[in-house]
Structures are given as C-alpha cells and as structure tokens.
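Heads up, the thing below is written out as structure tokens.
A single protein chain has been removed from this complex, and every other one stays in its place.
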C-alpha cells in the first residue's frame, strides 16, 4: 500500500462530510514581510501598527489575503489534488482579523455534489472555514471544483446543488471589533479619495504592471503550503513553465489596486471570482476595478464598497473583460467580486 | 478625474514645501531575515542580538540600509515618479538605530529648485527625514533628482541651489547611545583588522561576485515599498529586462564589502553617491573600497572611517572607476562615499 496521498476522487465525497485539513500554521512577522516582498502591497492598515492602532485595532493584522491563502492552501491535498478546474467562489466572509502569532487550521464541509454528464468527473461544493488557536472562525467561503472520478463506473451520487448568494448582503458584513475611520489619516494612507468620492459604475485603471518570475510565484505558493504540483514541476509541461496559483494573481491584482483604491483598506467579503485564463512566468499583470455597489456600516466613518477587480496580462487601459461571445478575453486572468471597507 | 497617482511634475514643487509621504511601515524580524536572504550580509552587529548587546546596544538593530531603503521607498511616489535621473545624495546621517518593531514614515522638504535650460525639466533638491513611531528622526539625507515638467510653457521658478557639505564633518557624526567597541570580539566579527590597520588611500578588492536575478531585485524593491514601475514592468523595454533599483546595488556592494571590511560595522553618514551606470539581471556585481579618511570619536574604542564603495559589473581587481575623460567606466555601477564606525 502506498503511503503517499493520492488525493480524493469525486466518488470519495459525500454531502455533509466534514474534512479537517492537515498542517496547522502559526503565522507572524515573517509571513508579513514576505507578503510585502512578493506583492507591491501598500495598504497602510496592513503596513503600520501605528496606523492600524489609530483605526481602533490592536496593531496591524496580517493581510486579509494571507489569511485566505493559508486557509485555502490547507484544503488543496483534500479538495483539489485531482481537480480539473477551480470553478467558483461564493459567500466568502472575513470574520476576524488574523494577528501575528495566530495559528490557523482549515475545515471544509461538503455542501453539494453533481456528477457531470460524461460520467468522468463531477462538481464538488465545499464550505471552508479557517479556525484560529482559540477555536474562532476567522474566514469562511464556498468553493466549487471539478474533480475526476477514480472509477468511471462508480454510481453517480444524488445531485445536490447548494443555493448560494450571488452577493454577500451588506447587512451580513462583519466589521472588525473597534474599527473606526473617524480620525483616518488620508495623507499617510496615500490617497485623498474617500468612500463618498466613488460612484457606482466608476472604473479605475490601476496603471502599473508587474512581470512575474517563476521564483516568485513558487515562493508565494509554498509559503501558503499549497503544494499542488502543477505550480512547481516544470516537467509537467513541454515549455518548462509552471501554472501560476490563481491566488498569486488575486494578491498581485489587489496590491496593484492600491493605485486608485489606497483607501479600500480591509477586505470583508468575497462575493465571487473566476480565474478566467491561466497565467505563466513572463506575463505582465495589470489590473483595473469597477465600483459595483456601496453600503453604509454601523462603524464610525466606515463605508463598504463592492468592487470588481480584473487582472489582465494585456493592457488595462481599455478595461478588457469579455468578448462579443460573452467569454472572457484571452488576456483576462481574474474576475473577482469583493466588499472592502473604506473611510466615508 | 483619474484616481491614480500621476506623480508630481517639476512645476509642482516650491522651496520650503514639506511633503509627508504615505504608507508608514512597521519593520521587524521578517524584514531582517529577508535582508539576509537578498544580500550576503554578515556584519555581526546586525546578525546577532548577543554581539550587539556586547557592543552596548539593546539588541541587534535593523541594518542601516534597511532604514535607508524604507525611508527612501516612501518618497518615490512624491519625488521620483516622473524623475528622469537620480542625481546625487549629500548630508546623509543615521541618527538613531531602528529596532525590530519600530514604525517609520518619511517627510521631505524641498530645499532647492533649478529649471534646466531646455525648459523641459528641472532639478529638485529635497531633504528627507525618516521618523519613528515616537517622532524621533532616525535618518536624514539630501537627494536631488531631475524631474520632467508637465507643461513646458510653465514659468521657471526662482533658482535656489542649496549649499551642501561635500562631506559630513566627523564632529557631526551621531554615535548610537551606549555604543562601545571596548570589548569587541574580532574573532566572532570575522576579521582581525581594526581601524588603526587601515591607511588613508588604501584600496581593498572585495573579491566576491554575485550574479543578479530578476526575482531577487524585485523582491527587494517591493520590500521597501518602492513601486517605481521601471523596476517591475518588463514591457517597458524591448529586451524584457527591468532596470534594477540603485539601492539594490548599494546593499549588494556593502554586503560584499564584508570581505575586507568586516569590522566597518555601522554606517553613520552618507557623504555622497552616484549610480554611475544602470544594472540589469544577469550582471555580476563585484565591489572594491578605498579608505578616504579616518576620524576619532568620543565613544569607547570606536573610530570613524570614511570609505568610497565602488560597485562594478566587471572585474574589481583593477579598481575600475573613471576613464581618461573623467567619466565613469561603463562597467562601474555605483560610487558611494560614507562614514562607518569601526573598533579602533
């Protein structure tokens, strides 16, 4: 019997099943510094303990996407080792800031299954939670992936497709305890634009581009203990390139969005997202955003803004997205829909 | 109206103007570890808490050049986004060690302006200060850059050229509080050579070479939140290379200088510096130093040594510098003039 992990196949999942993922992780100042080296991250609340304290927090939390990547990475050996495609995200919420020294582990509940008509694979829906060392959930999201069957003759399970919200209701956004933007320092944050300056429908070209290197995306992906082999093993492909972890593009695009959205400080919800096309080393990533919605919150000076974040390996100036056929343009890498918190 | 930062143009600067730069940054053990991974840094005082404590400090400070890069990086969006050239440095002084956990922000005062005769650009002189979380200045330096005009027809400002010291007077060097080299451990530091062993005019070839990779200089430059696009966007150039941040060469050369100057522990002043030629990935950096001056200090066993540090992408054995025409040789990358502290 082999002792290595063959991963789960479609027929191994049952609705209601809860999987406790392996390898808890303590994250601290080192992960923060690496995040700043890997991405052009400049949001002040995640850069300065003083700035965060002035916003009512106990020092600067770990970047929201560090929490996401760590929680996500742990699910890979159980959820996506035999996945053919990462199909979507929904109902993602950040419930509590992750502070340096916190230890996270992940758990996923299977909430839906649907075998494909070809009988070779099926779609698995999981709700994943990141849990800290005192048992608090810090993050949750739904993800669905297409997973191969081990045995094509295995019976199809009963189809269960979960009802998922198209958008997290602003009333369900969790504002970190104590957060206040009442005495927010726009000058130190880097831009004067406040929540009230953004109009629904407004598009922002984030201008800057970053050309990606193999060493960088591998460092990042390993840091999150995401060991899916397509990201690391060049012998998988004739051109010696490695498929870049989709989360690397999320972080790169979010960091680039500082230029125009410097005050969209905290990510509180992930409404949806698609990795539109694969990205490889040598591609130059650019980003643009569209304001999809705005909502008030109960916290002092804190507004919520719903943003569409697009990453492209082409020019971002023309706001590329989909072609006349309704499909993503070939240069579009990411289409992400999230809520962030901003000073009003 | 665009929400992204277009940067300042020459006509946006006024003498006496003070710019408080964005994105304060807390720096800690993570940045230290990355510094040691990015550069062959071995000066013992910045490597070991115990060694630093034996020199009278409260543990090992962050490398002096970390402080410089962090402070410098914050000025880029306000000072050099539309700069054509980084022309010089003067009157740089380290006033206080930066310890892990400190939060820095930067402020610059415009101290000089001179429009070029072509009317297309001008020289801007700024005095930049790095300030910690309790308001203490940890570092200050003067830098001048050539900046494009937005509107070539804009009026030229009154020319103001600041009087800058060619060299920081040794009497003005700030010795960190408590510093003593009275019981300095030369064996642990790595070399037996003390201040009194170095002669003015002496040249030292630091022998070792490091070939630079794109991933490394981008990691470094992002770590200092320096987001000047020329360092990251390969589509800016036909050859797909990215111009390497001049500070990367400063740190690389300083680290290489350990081999021959292991006891030139702390940098206390930056007298001047020129980025003589651009550096690109694939270049192999070597360094040599010349002893320019020596001075005594009031601290126990502590001498000051003024060093010229040259980085080259060619051979360092012949001490390359300038040609018969008085211009830097094409292989010379950096010509830096600084004061360091050394056990007498």
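Going in written order, the chains are labelled A and B, and every chain counts its residues from 1.
The rule is simple: a contact is a pair of C-beta atoms (placed from the backbone, for glycine too) under 8 Å apart; a residue touches a chain by one contact, two chains touch by 3 or more.
The shown structure was predicted, so the numbers you read here are calculated from the model rather than taken from an experiment.
**Student:** With respect to the chain omitted from the figure, which of A:160, A:200, A:234 or A:317 is a touching residue?
**Tutor:** A:234
**Student:** For the chain left out of this view, which of A:218, A:253, A:285 or A:299 touches it?
**Tutor:** Of the candidates A:218, A:253, A:285 or A:299, A:218 is in touch with the missing chain.
**Student:** With the full complex in mind, choose from B:11, B:31 or B:107 the residue touching the hidden chain.
**Tutor:** Touches the omitted chain: B:31.
**Student:** Could you pull out which residues of chain B are in touch with the chain that's been left out?
**Tutor:** That gives, for chain B, the contact residues 28-34, 36-42, 44, 47-51, 60, 187-191, 193, 197, 204-211, 213-216, 219, 259-262, 282, 284.
**Student:** State which residues belonging to chain A touch the missing partner chain.
**Tutor:** With respect to the unshown chain, the touching residues of chain A are 2-5, 20, 22-31, 33-34, 77, 101, 103, 105, 133, 213-216, 218-220, 222-223, 225, 227, 229, 232-235, 240, 242.
Just so it is clear, only the chains that are shown with their structure count from here on.
**Student:** Would you mind pulling out the distance in Å between where the CA atoms of chain A average out and where those of chain B do?
**Tutor:** That gives a centre separation of 36 Å.
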